[in-house]
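Shown here: the complex without one of its protein chains, the others still in place.
Then we have subunit A:
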């Protein structure tokens, strides 16, 4: 044993470690680990736990009251006391028992009670019955459908046509079929409800221009062009569409098609022309607004209420 301060020699310390009794070492080890744990443990949380107990959940479920499924409608709402028509909606119409001249139905060519049409419908009723009992893909395609599509394509001087069973649904499903998320659609502000629903379903970027205002449309297209130059890679995959109606249902005006076609080629957008009202009405033979202006139909895709005409490429995808 040294009388002066003991020197801390490593070798001796290690020797001491080996010679120490086991319980001593274990106790020391536990104490060291406890100190480390205390140093690193978090402080006490004073706020309550944020999970709800089961009882609270049940109370919440009991208390919640939803709104009624439909809000009450007043008894004098015009839609509830609508006019009941008895008899065919031809030029003289019987409304609520009174006979009136019909300025309200869409019967431009007066074909709704044409005897030739009725005879043809009767013949088809006799042969095919009333319903098709299936979609087009599953034995719902009749030879008359194919015939009608051929005739429509020939009449409109395009390559192919597809027919739909409901006018509203035509444009509302055609737009989302071609225009997807990320594509840009320029739409007239006075577009009809079916077009609006189609655009909503397609999730594309919508840019509205003032009704029949070609300068406004050109301004929007120019802005888009400037955007494109900033990001050419994205521009190469974004499709551009212009959706207009031949004869607008909301305002009754005709769209300026020649200027639109010029804009189309300049800014490389595709035109969707919705002709539910102008088909059969405008143009020398009733081919619609394209014949009215003397434009070659092949220069754009065309949509009408109930059928789609266009080039083969576009319709192939649609059929699937």
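Here is the rule we use: contacts are C-beta pairs under 8 Å (C-beta built on N, C-alpha and C of every residue); 3 or more make two chains touch, one makes a residue touch a chain; residues count from 1.
The rule we apply is simple: contacts and distances are computed from a predicted model.
**Student:** Not counting the visible chains, the remaining one has a UniProt entry; which protein name from "serine C-palmitoyltransferase", "GPI-anchor transamidase", "ER membrane protein complex subunit 10" or "Sorting nexin" does it give?
**Tutor:** Hidden chain identified via UniProt as "serine C-palmitoyltransferase".
**Student:** Which of these touches the unseen chain: A:9, A:22, A:39 or A:70?
**Tutor:** Candidates A:9, A:22, A:39 or A:70; residue touching the omitted chain: A:70.
**Student:** Take the complete complex as the reference. Which residues in subunit A touch the chain that isn't displayed?
**Tutor:** Subunit A touches the missing chain through residues 52, 57, 60-61, 64-67, 69-73, 77-80, 82-90, 93, 95, 102, 104-107, 111-113, 117-118, 121-122, 125-134, 136-143, 145-146, 165-169, 172, 178, 192-194, 197, 200-201, 235-240, 265, 268, 270, 298-299, 311-314, 316-317, 319-320.
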